[in-house]
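Take a look at the structure below.
Note that this complex is displayed minus one protein chain, with the remaining chains in position.
Labels run A and B following the written order; every chain starts at residue 1.
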Amino acid sequence: MTRKIPPIAHDLKRLYTGFLLAAVLLFAVCTYLTQFNPMVLAANGDAFWEFIKEDFLPPALPKASRIPGIFSSVLVTLALAMSATTVAAILAFFVALFGSEKVSPFPRFAKVVRGFATFLRNIPALVWAFILFSSLGIGTGVGFVALCITSFAFMVRAFVETMEDVSQDCVESLQAVGATFPQRVAQAILPSCLSGFLSWFLYCVEVNIRASTIVGMVGGGGVGLTLFSYIKSFRYDIALTIILLIAAMVIVVDQITGKLRKELLK
Amino acid sequence: MNADTVNCAAGAAQRPVEKKRSKIPVKYRQRNRFIPMFLAGVAALSVLSLAYLDIDWLKMTSRAGDIGVVFWDLAHLDFTNMDLILSSLVETVSIAVLSLLYSLILGIIFGMLAARNVFRLPWLSVLTQSFFTFLRAVPTPVWVLLMLVCLGMGPEAGVAGLCVHTTAFFTKSFAQSFESIPEETIEALEVTGASRLSIFMNAVLPAALSQIVAWAGMRLEVNFSECAILGMVGAGGVGYVISNSLQGYDYGTAGVAILLVFLVAYCIERVFVRIKKKFY
Partner (left out) sequence: MEPLLRFENVSKHYPNGVHALKGVSFEMAEGEFISVIGPSGSGKSTLLRAINRLIPISGGTVWLDGQAVSAQRGAALRQLRRKVGMIFQNYNLVYSLSVLQNVLHGRLGYMGGVKGVFGRYSEEDKQEALDLLKELGLEEFSYNRSSDLSGGQKQRVGIARTIMQRPKLLLCDEPIASLDPSSAKTIMDLLKTMTRKRNIACIVNLHQLDVALKYSTRIIGLSKGEIVFDGRPEELDDATIEQIYGTSRKNLMIGGERNDQKNSAHCA
């Protein structure tokens, strides 16, 4: 820190001061707007713990006949995340090829492609789910499409960035050689970017495991819906068991993807 | 496909094929074996998943036309409920920002406890990290639902529920940033006899500051989109307006609300990209 050349340190300091001021200002404005008072939480602390002790603990098992159903709902959530991510990744790969000025054979349309992806990405998955629910009805299929849309848009951006980072140079050289667009894709982009693409794919699987639980809660099916119905019927002790189950599921998936990612980037 | 090309290239050599093949380094082969295996595994799992989900594609495609109708209806923006939409949007943004700021402070404190190089108490780090790993594994809406049950409707439940997940996220990322600080720096201060806390405040925290700001920017995006969906599971905010008006076939209002959510999310993203450029 002390070794920093003064002008840079000065610049950084101004930046940090700016952030601090912005944070304080935002804090004041938002607190005023929402009338949020952390003291309320503290004051309710006793009631809060009471509630947790009374209603949640100890975690309880549902009726034995329901248990297989719960496990199959976990499987639905996992299957939803997995298949939606894969389908989205395949689509995203082909679209991403046209999303970079440097790589696409139609550079003029690259901005349009990216803009489209930005639009899809910045609307949360659950909003997509609701829009689709109102046209297609409730069901796992709609959850699948909603997850597809957001992870597709996310991966388009991630893939375009990976391509521009990694393969811009070799694409140029193959262009100079006179290779066709499919040849450039197969001989330059795929070999150099594949591990990067797959690492983003794994990240998307992680995100989608959580997202598919949430989409499930509002009608996409799976373990989210099961949890939601127990909360609605005030069986908090059983709900706690399912929350633990969800946590275990997410942690296991995170561990597996973490291992795979390490292997991939080796 | 890669392995294939290499092999057929090797076959082209004038010399005996075996000799050429033995020259391919092992590392190269290993890598080639893992990626096809991985791809095959993913493909198999996805096909199995799709079969298991048993989605009624026919019914879905037969209704695909309705999607167009809904989008057409959404595009007929209806500004009559602008007051309600704006106030709920402001509430949503405020909750996102407040939960971010509270979690930032909590995250620094817990990140300090979770980092192995600050207090040098392995049991404390392991305990903190596994606790927050659990908190992180449970999706945010679940926490918000629980807070709603405990605290009743209002911004308190939203802020508290979002804080759980955000704090857990910050704790992990900040601990990582703290641990990436060179051991020598800390040792140099240790020999001066500085206390653990003052080492943290004077060396570790300042060095990790730029990363903390970057994490915070990234998290604001996530928090806003999570906050926007909270309404859909029963909490207030703009999500409630969207889900309510969609269910009440008031597509014009829903269209305006969705458009505003998009614009805010987009602005946050742009600002964040700017900040990132300035830092790296």
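Just so it is clear, contacts are C-beta pairs under 8 Å (C-beta built on N, C-alpha and C of every residue); 3 or more make two chains touch, one makes a residue touch a chain.
No experiment lies behind these values; they were computed from the predicted model shown.
Contact with the undisplayed chain is limited, among A:44, A:118 or A:187, to A:187.
Of the options A:72, A:173 or A:233, the residue whose C-beta touches the omitted chain is A:173.
Listed for subunit A, the residues touching the missing chain in the whole complex are 167, 169-170, 172-180, 182-183, 185-188, 191-192, 194-195.
Criterion: only the chains that are shown with their structure count from here on.
By the touch rule above, subunit B contacts subunit A in their complex via residues 1-2, 31, 34-35, 38-39, 42-43, 45-46, 48-50, 52-57, 59-60, 63-64, 66-67, 69-71, 74, 90-91, 93-95, 97-98, 101-102, 104, 133-134, 137-142, 145-146, 149-151, 155-156, 159-160, 203, 206-207, 209-210, 213, 225-226, 228-229, 232-233, 239, 242-243, 246-247, 249, 258, 261-262, 265-266, 269, 278. Per the touch definition, subunit A reaches subunit B in the complex via residues 1, 12, 15-16, 19, 23, 26-27, 29-31, 33-38, 40-41, 44, 47-48, 51-52, 75-76, 78-80, 82-83, 86-87, 118-119, 122-127, 130-137, 139-142, 144-145, 190-191, 194-195, 198, 201, 210, 213-214, 217-218, 224, 227-228, 231, 236, 243, 246-251, 254, 260, 263-264, 266.
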